[in-house]
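The structure under discussion is supplied below as structure tokens; questions concerning it will follow.
Here the complex is missing one protein chain, while the rest keep their positions.
Entry: chain A
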Amino acid sequence: MATEITMPQLGESVTEGTITKWLVKPGDKVNKYDPLAEVMTDKVNAEIPSSFSGTIKELIAQEDQTLGVGEVICTLVTEAEGQAAPTAGTTEPEKAEPAAEAPLHASTSQDESENKRRYSPAVMRLAQENNIDLEQVQGSGRGGRITRKDLLAVIASGHLLEQKEATSTLAPAAAEVQRQTAAVKTVSVPSGKVEEIPVSGVRRAIANNMVKSKQEAPHAWMMIEVDVTELVRYRNKIKEQFSKKEGIKLTFLPFFVKAVVDALKEYPEINSMWAGEKIIRHRDIHISLAVATETELYVPVIKHADEKSIKGLAKEMDSLVQKVRTKSLKQEDMTGGTFTVNNTGSFGSIQSQPIINQPQAAILSVEAIVKRPVVLENDAIAVRHMVNLCMSLDHRVLDGLICGKFLGHIKNTLENIREENTPIY
């Protein structure tokens, strides 16, 4: 082991010196403060004194060579080094190494992802501008933090956006929907007095379902008009008696649902759903019924609607509406529907384009019954009770022809309702 002697600082602002003459040679014994070499700087000529007593080992700097302050000019073996066993010197670094490494390991292994969601302003901005889902980005920063450079790499590769489109078709759009509904939150609000209404669970569910349906299912739309003059007459005739006997009101809706159920039996294609690789056709007919409150919309289900009479349907509907009003609907009351009927006529609408209640294949809305002058088959003009039935269909599952037939069946049923062919019980 040898000790290094370096170029000393020989005055303020002096940063280098030139060795003009060596005063020692290798093997010479020197005492502390003995001159080793003559050196010239910008300011002074001086001698470099030895900082130790010992034996010169090697002269590293040449004469007339200029060295910076702190550079090694020669090495010497000090008296202490000469006497001490070399083991003292060699064991030291071995001990030092693991000690130096230990904290390093500790810090790197410390919870790899603790900073994964610590987003810097630069990262947030880039993610928003480029529509990047940060959950999908691998962070290279400390603690798994996503760095600005990570995002620039993602953007440069264009890889993430593709990846995202792929996953959105695989996983049934859950992430996509979340992104869409979340995007609404970031819409900039015009300044002025506003009120912020927190989005409740039901509202959130409605939003998610609507967005999902509109995005996933290509909606096609049809409408027919139906002359329900006979139905109105029949229902008006029996409603008082029904109300007295059953304790509930007899509305038009059970008649419409009954007509829909009959048509679904005739055209089971409508009673189906899209399932990616296949179309699932339901044997059971469970009718979802849209029931609105002031702020929310529920879609409880009439199970096995095909097994129920008009009275049965009326009772079931009444019970479901009561449950909605009293907020006592259970989860099982709302699942399993295969086709939805929406009574938009109850609030005066005469035309609507309903959004399909996913994953069902179609939805039908019953509009308001209105009196209109109509040209009859014998070219006479008469005032008739008319209603529009509007249907949205998932064009992946259904086409216009089958739906036209389906609507035609309903129309035919409704227009021919008479006391003798349509029992209430």
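Everything that follows uses one rule, which is that a contact is a pair of C-beta atoms (placed from the backbone, for glycine too) under 8 Å apart; a residue touches a chain by one contact, two chains touch by 3 or more; residues count from 1.
Definition applied: contacts and distances are computed from a predicted model.
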item: Per UniProt record, name of the chain withheld from view ["sn-glycerol-3-phosphate transport system permease protein UgpA", "2-oxoisovalerate dehydrogenase E1 component beta subunit", "Nucleoside ABC transporter ATP-binding protein" or "MaoC family dehydratase"]; value: "2-oxoisovalerate dehydrogenase E1 component beta subunit"
item: Hidden-chain contact residue, picked from the options A:V44, A:V72, A:A122 or A:L376; value: A:A122
item: Residues from chain A at the interface with the omitted partner, ascending; value: 9, 12-16, 42, 68, 120-125, 141-142, 145, 147-149
